[in-house]
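Every protein chain but one is kept in place in this view of the complex.
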Amino acid sequence: MLRRDFLRNLVITTGGVTLGASFLASCGGSSSTSTSGGLIIGTPDKPVKLPVTTDAIADGLAEETGTLEILSWADYQNPESIAAFESKFGVKVSISIYDSEEAAIVKLRNGTFNPDLILGMTDTALARLVAADLLQPLNKSYIPNFGNVISGLQNPYYDQESQYTVPYVVYGNGIGYRRDRIDPEIFTSGNGYDVMWDAKYSGKAAVLDSYRDSISMAMFRAGKNDVNTGDADVLAQAGADLIALRGTLNPKVDILSYQEIPAGNRDIAGPMWSGDILSALMYLPEGTSADVLGFWYPENTITANDFFCITKKSKAPVLAHRFIDYMSDTDNALVNRSYVGYQPALESITAEMLLSTGAVSESLVDALITPERYASGQRLIALEPAVDQLWLDQWTAFTAG
Amino acid sequence: MTALQSQKTRRKFSTLHVIIWGYIIWSLVPVIIAVAYSFNDGRSRTVWQGFSFRWWFSDPNASLWHDDSLRNTISNSLILSFSTMLIVTPLGITLAIGAQRIIGRKSKVVQSLTAAPLITPEIVVGAALLLTFTQLFTMIPLGYTAQLLGNVTFSLSSVVVIVRARLVSIGSSFEEAARDLGATRFQALRYVLMPMLWPAVMASLVVVFATVIDDFVITSFLSSGVGSETVPLRIYSSVKGGATPALNALATLLVLTSFTVLILGLFGLSFWRKRHGEPGGLRAALSDITQADA
Partner (left out) sequence: MTKQPRLWAGLALPGSVWLIALFAVPFYAVACIAFGTIDPIFRDAVPQWNPLNWNFVQAQEILQSLINGPLQGVILRTIIYVVSAMSISFLIGFPIAYFLARHAGKRKLLMLVLIIVPFWVNYLMRMLAWVNLLSPSGLFSRYMNFFGVHYNWLDGSPITVILGLVYGYVPFLILPLYATLDRLDWRLIEAARDLGASSRDAFRLVTVPLARAGLVAAGVLIALPMFGDYYTNDLLSRSPSTEMLGNQIDFFLNSSTQPQRGALLVLAMSAILVVAMSFYLRSTNKQAKQTLR
């Protein structure tokens, strides 16, 4: 309506405004940029000790006052645990949300996000975080509970001597579903992954909005287990399989299945992080039994852990260390877990313990990660940019519909 | 008109009557329902579970009154709208006056420049500004500052349209009379024209406020996380995942705010018109704001 007048009386040429290059020459200069020496990527075969360019904070400092800024996935801490931490240290905790590692790294680099503590990143992001000089090394004297961490993860291949990271949770990929609508038997009779390609679930399915996990699912179905491959043919096949899935099932693509499956809007979601089906318990409508939730844990799948890390420019590093310490306390971790669902990466919180204390019901036993499962799962490693681009191209083809 | 013709036109009236009232209902009822559900007693936004003020102020954790993050979005929205309004109005007024009176080639350039934002899709402007603030004008941080600059840029043309319409309806006779009586151009501008522009100023303030408080795309592209989250951004990110009726309450509050501002503006304009002997009253006020004749 306001635009009507202009449209009536105007003829706009496509020429537009031209600017002299000299105006901007003073701003940008030449186009070259220097890379910081390439990505340092650790693998299970070749663990790596990351370079440290800054000093950790000194010992014995007092906690800062004010606010602790955390960057995290959504619904990834128990509000009660946060409130308990706030009152214990007399500070406020403010949480910003990210929904993909790639997007978060972009925003961390251009200064949009300025957290003290980053929660929930995996080693696929670590190489870039270190290369972008975004992290500070930890001073473990502030984290006495570090000893509670699973012993096998205290010296991980991606960060030897845990200079930058402390594990948060462990999880594995599987397929989450509604037990009251899908018979668990179908997963065990044949290639369980085929269920995700079954037209019966058209309109009631979802694929995880995470390119590494979802493309890997297609690979596992085809019998390929190398989830870090740069083989163009394998990737093309996986991409084509995903597109076939899309045609058959018309799935949603997001990370919200942990809410939508209990709400009854979806019947099946693959891949699904194991912790998600456990947090789905929080979203069951009143009167619905926990038995409606089911999780299939495949023989060939991905296992992983994510971690805490502290940013270099953190204004409250001591508080950030204390938060890590707080969450690594076994009791606090159990309280946190009751809301978040994911299995904390602590030695004493085992599958048996969770089952025996009734924290997790029998029907969801497949969502628990035992040390055997963890060891036999495939690990997602950070990819070289050129290989990463191949994966992203397949993903673009899938999401573009 | 013969009796037959008037019967025909009366029939035509009724079908169109039905269409219009049908449209009004289709357009407004979903919103009214959404408002109603903000008073729902349970957590559902779709199933009525009884009446309560729970999500407005009773619930100690998640209600609009108690949830800090929701209140922050409200204050972010208000601050952004007010500051945009205060910056863009003088900028637009001077631009409109100057642009109307420049002659020659410069005039065409300025006209195109002013008209371009009106026909550009918001995503293009938002994307361009995002890339600019992160690659070129990097001294400007994303968040409130960037959102302010982006919204001013996008609303500037609207202000120019409103002021220009008013300038056209005022005409040049008053200023010419002042100059005949010895005033300089500047004095004519300041003492004769500016006071007469008051309706356009009011209309601009109101329209810009209502537009910016509802703005989504530019504000979203230029946001920097929770600290610069406005109400539309919050609605968008919450709809996708398990939000309570507090969201409905938040949206209702947003609508109430912009409506209050609009109605205040309408009555203010109407009042001003009556006091200054200009015709029209409420109708003219409406037309000032919407640029359509009632």
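Per-chain residue numbering starts at 1, and chain names A and B are given in the order in which the chains are listed.
By our rule, a contact is a pair of C-beta atoms (placed from the backbone, for glycine too) under 8 Å apart; a residue touches a chain by one contact, two chains touch by 3 or more.
The model shown is predicted, which means the values in this text are computed figures rather than measured ones.
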| item | value |
| --- | --- |
| Omitted-chain contact residue, chosen from B:Thr114, B:Ser204 or B:Ser270 | B:Thr114 |
| Among B:Ser52, B:Ser83, B:Thr132 or B:Ser172, the residue in touch with the chain that has been omitted | B:Thr132 |
| Touch criterion as defined above, residue of A:Ser141, A:Asn191 or A:Thr399 at the omitted chain | A:Thr399 |
| Missing-partner contacts on chain A, residue numbers | 1, 3-4, 7-8, 10-14, 16-17, 19, 21, 24-25, 27-33, 35-36, 38-39, 99-100, 102-103, 105-106, 109, 128, 131-132, 203-204, 246, 250-254, 264-265, 385, 388-389, 392, 396-401 |
| Chain B, residues in touch with the chain not shown (by the definition above) | 9, 12-13, 16-17, 19-20, 23-24, 26-28, 30-31, 33-34, 37, 44-47, 91-92, 94-95, 97-99, 101-104, 106, 110, 113-114, 116-117, 119-125, 127-132, 135-136, 149-150, 152-153, 156, 160, 185-186, 189, 210, 213-214, 216-217, 221, 231-232, 235-236, 239-240, 247-248, 251-252, 254-255, 258-259, 262, 282-283, 286, 290-294 |
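What we mean here is this: only the chains that are shown with their structure count from here on.
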| item | value |
| --- | --- |
| Chain A-chain B separation of Cα centroids, rounded to whole Å | 39 |
| Partner chain B, residues of chain A touching it in the complex | 1-7, 10, 12-13, 16-17, 24, 27-28, 74, 94-97, 107, 110-113, 254, 256, 259, 263, 283 |
| Chain B to chain A touching residues, read off their complex | 109, 111-116, 118-119, 134, 136, 141-143, 157-158, 161-162, 164-165, 207, 224-227, 237, 240-242, 290-292 |
